[in-house]
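One chain of protein is taken out of this complex; the other chains stay put.
Coming up: subunit A.
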Amino acid sequence: MSYENKMMQLKQMLGKKQEKKVEKPSFTKPDKPWYVDEWKKEGLEVIENDFGMLFKRQVEYPQDYMHGSYQLKMFFEAIEKWQTSAIEHPFSIDYDETVVFFDTETTGLKGVGTNIFLLGFLEVLENKFLLTQYVLADPSHEAAFLFESKLWQRSKTIITYNGKSFDWPQLETRWTLNQQILPKLKNMRQIDLLHSTKRIWKNNLERMKLTQVEETKLGFKRNGDIPGFLAPIIYTDAVKSGNASSLMKVLTHNEWDLLSLITLYIHSTNLLLESHSQDTATTYTNIGKWYGDLKITEQSETVLRTVTNTFHDQDVGLAHFYLAVQQKKQKEYDEATKSFQKALMTIGNKEKLKALEHLAIIYEHQYKDYSKAFDYTLKGIEMIQNNDSKARKLLDWTKRLNRLKNKMEREINN
């Protein structure tokens, strides 16, 4: 190497050093907490790596393990159903994806001062399911704890319950705090089952808590569960007292969460893809609407039609309504008109007003049947008048009414 080249290299190194200014002291492994043996006794395994230590618990489940109403292996059938249906739905999973169900427990609700103390993974392997729970030994061993999760290694498909807005951002926060020592967190595909739950059971389930979904839909009832909000206190106590017996209950809580995620995925898939009805008209109407919003029109119509054909007239108004909206979009005006008219009988006021408006539009612009359009417009106005907060809408409707009057007059005069 020439002298000049060497000098240039040295200069570059010099520059870098200046930029960093204070060289971070190299990482020193924290001491082990004093309660390692106590925690081990409760059944936790000790893991050590370059950054410190952590505790681990693993449980294997055979394929035919029953959790609530489902065997775990039905998850494979669920994937198969997505593949054969060939529907491009955001919850559809491919054969070659590595799927892991994921849930955390934390010491608080938000901010940098909130620690994750439990990372729970339920991996789908070829012939079994493997639960791995990593437990933070104490906050000084956080890097060891995060590193062991291998979330920096390769991309997977992560399935969570409310993970998009809670677990994952929390994880990113913890990762950022350790960014000087840890490799980067990988970006992952995320499926948040809270989202599907909200879409599927809107107006059907009162609360969207996982435990409630379990009891009403998944056939699983917890026995001796500790409520999630106690988790922070229990962890703090375990670190202070060295006694991890209550902490093990938090691990069980987390384990049940994860198992229920699998069966929730199976159950939701069945609802989304199977035609025979296992749930209420409201649920299937929600599903039809969801497909519609995703612009998966054919599937949407199929589901909604099944609702109108299967359930009692009283319960199918909304299905008619959503169907009608789609039919109108596709310019099937005769169909749409019929559907709207059927819908009118049972739907709520908000939709009813919309249906009347759609009908008025169809009769005015498609059929040029102004007197029918006039009738629907009058009905709309009546509805709004009975609801005094809608004064602005009334104006629109009155405009329509006046326009129709003019048109009708012109028609008569011609």
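Keep this in mind: a residue touches a chain if its C-beta (ideal position, glycine included) is under 8 Å from a C-beta of that chain, and two chains touch if they have at least 3 such contacts; residues count from 1.
Basically, contacts and distances are computed from a predicted model.
> The complex lacks one chain in this depiction; which UniProt name from "Branched-chain amino acid ABC transporter substrate-binding protein", "Peptide/nickel transport system permease protein", "DEAD/DEAH box helicase" or "ATP synthase subunit a" does that chain carry?
"DEAD/DEAH box helicase"
> Return the single residue from A:E88, A:E172, A:E298 or A:D369 that touches the missing chain.
A:E172
> From the list A:P232, A:G292 or A:G317, pick the residue that touches the absent chain.
A:P232
> Which parts of subunit A are in contact with the chain that was left out?
Where subunit A meets the chain not shown: residues 20-22, 28, 30-31, 33, 107-113, 115, 138-140, 172-173, 176-177, 179, 232-233, 236, 239-240.
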